[in-house]
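In what follows, a single structure is set out as structure tokens and then discussed.
We show some of the complex, not the whole, and keep each chain where it was.
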Amino acid sequence: QDKIKVGVFPSSSALPFYVALERGYFKEAGIEPEAVVFNAHPLTVQALVTGDVQAAANLVTLEGANINQRRPGTLSYISLNGQNAQYITEQFIVKNGSTAKTLADLKGAKILSAPGPANLGAAKAVLKAAGLEEGKDYSIQEQQMGVHVGALQAGTFDAGYTLEPVASVAIRNGAARRLEAGVISTYLLGRKEALAFAAGGALSGEFLAKQPAVAARYAAAWAKAVKDVDTDPKVRDLLPKYMNTSAEIAPTVPLAKIVMVKDLKAQDLTDFQKFVDIGVAQGVVKGAVDTKSMVKAF
Amino acid sequence: MTKPFTERLRVLTPAIGVLVLVGIWSIAHTLKIADPVLLPSPGETFRELWQGLAGGTLAHDAWTTVLRTLYSFAIALSIGVPLGIVLGASDRIYRSIEFVIDFFRSTPASVVFPLFLVLFGTGEKTKIAVAAFGAALVILFNVAYGVMNARKQRLLAARVMGASPLQVMVDVTVWESLPQTFVGIRSGISLALVIVIVAEMFIGSTDGLGHRVVNAQMVFEMPTMYAAIFTAGLLGYVLNLLFIVMERRFVHWSGR
Amino acid sequence: MAAVLQPEADLAAPAGALPPLARRPPRFPPGTHITIEGLTKSFAGQPVYQGFELALPRAQLTSVFGPNGCGKSTLINMMAGILPHEGGQVLFDGKTVQDTRIGYVFQNYREALFPWRRALDNILYPLKFIGVSRAEGLERIEQLVQEFDVRVDLHRYPYELSGGQQQLVSIMRALVVEPEVLFMDEPFSALDYELTLLMRERLQKVLHERKVTTLLVSHDLEEAVYMADKVLLLTRRPTTIADFVDVPLPRPRDTGMLTSDAFVALKRHCLAVFQQAVRGGVPA
């Protein structure tokens, strides 16, 4: 059994990891994984750099692009989590009782955003695309995910650019209503059905180089789990146990579309490159990155 | 006449604090100063607390946090007290490294997490190390002050009796700084608890009160969250209480 | 400064005005125990001592008598090595104070006791530095209790004792080490009438027998002369020696002596010198 430490951000996008763990796919592959939970993405990247973890279950792609830009070959994605209006992750919600029907109706609103320059940048870019100007038409402020529901409930903000499963919690609690989801695809990638690959499962470059065979076995187990996630609704039972999702919303909470790198189509690769380029343009990623160097197919 | 009764009542004094806190909380809840969804009633919270402690996982999370806190506090104590005494004894040396102490005292623990992750890896060690570091600084700072403000006459008395500088330290300086050391100790144990919880929240963890708070917040289980917070505060008080009792025992002479 | 320059001056002696072979001129009479040379000290720029010189005879009790603020406490603090001085040196048989077993009764006796130790443990404390066991220490204390008719509950903490009781504890702590040199800064100031008399009588006897070199600061002229082999009379600041009077009265002394002609004459002489010294000088 090869021991592998996997950095996990406790949210639904870590599902393949827990599926592979619970269904014994790792064990079959001769891998004994240890989950290392991080509540901050930069710490996951750092752990990959220092070799504290060999893999990440769900690492934000812009973070990955960033570190690869600075230190080429730090990590490679083996699967990507795509999101759009169907596979809802990012979305605008409005507080209960709001009359807004489209993004343009957010004129004059106080908006909260998921934290971090990437999220804030995306929210602003989307609103700009919807014809709103920051400062004049709306104000926006980033807030920790944990306070989103409360802030909308209390009416401190009128609307929010937020992520799943927080949005589902807010909606279920009656604190908010979904305004529009999949906004990155629609407004930034330019096609409603395009997948925005905002996160994915990754392996560290060092791990890939030193233990290619183990990496391959890990990827195989991972692929099996990804398939289950795509096809088997029962995997949702794992959400409450590991991934900060209450049992009530687990059956219905939207999940991203998880795709193994080898299954990515040409259009997907283009969309991914475009997604990262937007990050570069916003200054969230330091410089241009060729996304092909960031992914590895198994 | 009424003395024994008042005496008996005195044991209950700390309970007044609890009552005040819960009272304000109840009022805030009844007046709906905050949305009831955001701030649950004390009743709900205590039900949650009781269930969590009796059968649930709260007891386990609390225990994990306590263990981490005690570990880091023990380390902090064994570094902070001796170092504080040594540094406090020499004004020159203290002034020369004051910068480092004040620097790190003024830097949030969450900011130094990355540094400690590099040094101590991703396991338990980092959480304990950061908390120990923070608490040690506070203890050191207080002890050093206690030493610097020690009554000079008593140090001289020991020296004149033939005590070596080391013996003066052990026999007099330590005692003279004891009241201040207890301030440091109590600041330190609270800080250790705070940092452990913050570490559990932000470095990520699979147990502990910080983990519980973050999770409850994510799924918007406010009673669970407040039960965890209340447990944290309660632990802080109990840990402090230990040292309050010790202090009353040992520092009978302060101010005399 | 003087201390720093001393060796240099010695080396340069052949070229200088000093007599060639006088490395340590026999300035001090034989039987000297403590020598003070060129002692210099100032507070806030104002001198207290300037090149102060003194030799104290071995196994004798020297009373120090001088006006308030003239520097008596300062002097013995410097001698005991707990107050730095700017120049000069104090030697005990050529050794430094570190190599000498001393006892010290502080003028500020309250602050000098350790409130975290019971009176008994306060008295036992200095014994650990001279390797005396606790058992032996307790024996010594028992002896002191007998000798000075101590009626204080030594199991109390210092702050539970009255002023005089604290001072008594402080005296016992200084005596318990059986010091070679004993400094006492107004040691009887808080003791009651009877205890003061008892202390004076017993102490002068004990110290004489044990050949302890003693420095006693006292504002009671009768006490100063009665206890002393020599009386050191100091002037106001900057402090100089007004007189250093021999007290050639026989020992053991008792209260009967207080009315003897020799005693009265000595007292009168000291008083005259003191008054003249005090009238002069400038306010501190």
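Should a chain be cited, it is by its letter among A, B and C, assigned in written order, with residues numbered from 1 in that chain.
Note that a contact is a pair of C-beta atoms (placed from the backbone, for glycine too) under 8 Å apart; a residue touches a chain by one contact, two chains touch by 3 or more.
In this text, all values refer to a predicted model and were calculated from it rather than measured experimentally.
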Checklist entry - Given that a single representative of each chain type is displayed, how many copies of each does the whole complex contain? => result A x1, B x2, C x2
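Operating definition for what follows: only the chains that are shown with their structure count from here on.
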Checklist entry - Count of steps on the shortest touching-chain route from chain A to chain B? => result 1
Checklist entry - Taking every chain's C-alpha mean, which one sits closest to the mean of all protein C-alpha atoms? => result B
Checklist entry - Which chain has its C-alpha centroid at the greatest distance from the C-alpha centroid of chain B? => result C
Checklist entry - Measuring from the mean C-alpha position of chain A to the mean C-alpha position of chain C, what distance in angstrom results? => result 83
Next on the checklist: With centres defined as the mean C-alpha position, give me the chain B-chain C separation in Å.
Outcome noted: 49
Checklist entry - Which residue numbers or ranges of chain A touch two or more of the other chains? => result none
Checklist entry - Mind pulling the chain C residues that touch 2 or more other chains? => result none
Checklist outcome for this item: Contacts from chain A onto chain B in the complex sit at residues 5, 7-10, 35-40, 42-43, 46-47, 50, 52-53, 145-147, 149-150, 153-154, 165-166, 169-170, 173, 175, 244-246
Item to check | Touch list for chain B against partner chain A, complex | outcome: 34-35, 37-38, 113-114, 117-118, 121-122, 201-206, 211, 214-215, 217-221
Item to check | Interface residues, chain B side, partner chain C - complex | outcome: 151, 153-154, 156-163, 167, 171-172, 175, 178, 252-253, 256
